[in-house]
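Heads up, one of the protein chains got dropped from this complex, but the rest are sitting where they should.
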Amino acid sequence: MKVKSKKIKLQTKGKDQVVNVTDEVKQAVADAGVKEGIVTVFIYGSTASVTTIEYEPGLVKDIRNLDEKLVPSNASYSHDQTWGDGNGYAHLRASLIGPSLTVPIAEGVMTLGTWQQIVVIDHDNRSRSREVIIQIVGE
Amino acid sequence: MKVKSKKIKLQTKGKDQVVNVTDEVKQAVADAGVKEGIVTVFIYGSTASVTTIEYEPGLVKDIRNLDEKLVPSNASYSHDQTWGDGNGYAHLRASLIGPSLTVPIAEGVMTLGTWQQIVVIDHDNRSRSREVIIQIVGE
Partner (left out) sequence: MKVKSKKIKLQTKGKDQVVNVTDEVKQAVADAGVKEGIVTVFIYGSTASVTTIEYEPGLVKDIRNLDEKLVPSNASYSHDQTWGDGNGYAHLRASLIGPSLTVPIAEGVMTLGTWQQIVVIDHDNRSRSREVIIQIVGE
């Protein structure tokens, strides 16, 4: 049993940019040499989230529209009165979807469906430098 | 420390069918002989999700109604224009709830509440054969 850790850096534009990190996580799993175990993908920071989606342009638009409908960017949030940075909606979207995803590793590969990609969504209202932590536990 | 893996197959009708998989996961934990650790329950595919709920008929109806309210099945989605399979809403519901759940194992059993069951929700718009991966790490 071992633990392997990898950090990847992303430059995002914010505004619900959806970044497909599946290849980077696959590579980290391959490099770790773990045959059976789990991998946790975690986004550092409170205005971005991690989930899976079929990564294709239509759904990327759809999830942005859904976020805008459920947590509108032009509504009034108490957070913005506290800090004045205007990204209260981004925090809420991030908390709703969540910052963490754990995927099984079986026979050396993640048990993802063919149309199931791991994505980071940057909900913030500006460009950000992001760090994704990939933590692999297994044997 | 060891890793134990089990796959279970489900036949679902889609349309937000809620499947209680608690007994199957409990059995996998018992079979693994792990006293202290964690179990990850992961659904393969991008139109289903995993969470916990009190599994009773009222809440099953309520969560379907909630999904329909938050992500209506009769709205227009860009995904459907791409593929024409009409299940854009199912992808979005799945990404919102998420495909993965990790539960602690203590003294040989999962630390679930009495009224807290592990469920797979199949959001797709048709019958599906599903695979759930149960990955146990512990000692």
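Order as written gives the chain letters A and B; numbering starts at 1 within each chain.
Operating definition for what follows: a residue touches a chain if its C-beta (ideal position, glycine included) is under 8 Å from a C-beta of that chain, and two chains touch if they have at least 3 such contacts.
Since the model is a prediction, treat every value here as computed from it, not as a measurement.
J.: Could you pull out which residues of chain B are in touch with the chain that's been left out?
T.: Contacting residues on chain B, toward the hidden partner: 1, 36-38, 51-54, 56-59, 61-63, 66, 70, 96-98, 101-106, 111-113, 115-117, 137-139.
J.: Hey, which chain A residues sit against the chain that's not shown?
T.: 1-3, 5, 40, 42, 44-46, 70-71, 77-83, 88, 91-92, 94-96, 98-100, 102, 133, 135, 137
Methods note: only the chains that are shown with their structure count from here on.
J.: Could you please state the distance in Å, as a whole number, between where the Cα atoms of chain A are centred and where those of chain B are centred?
T.: Taking the average C-alpha coordinate of chain A and of chain B, the gap between them is 19 Å.
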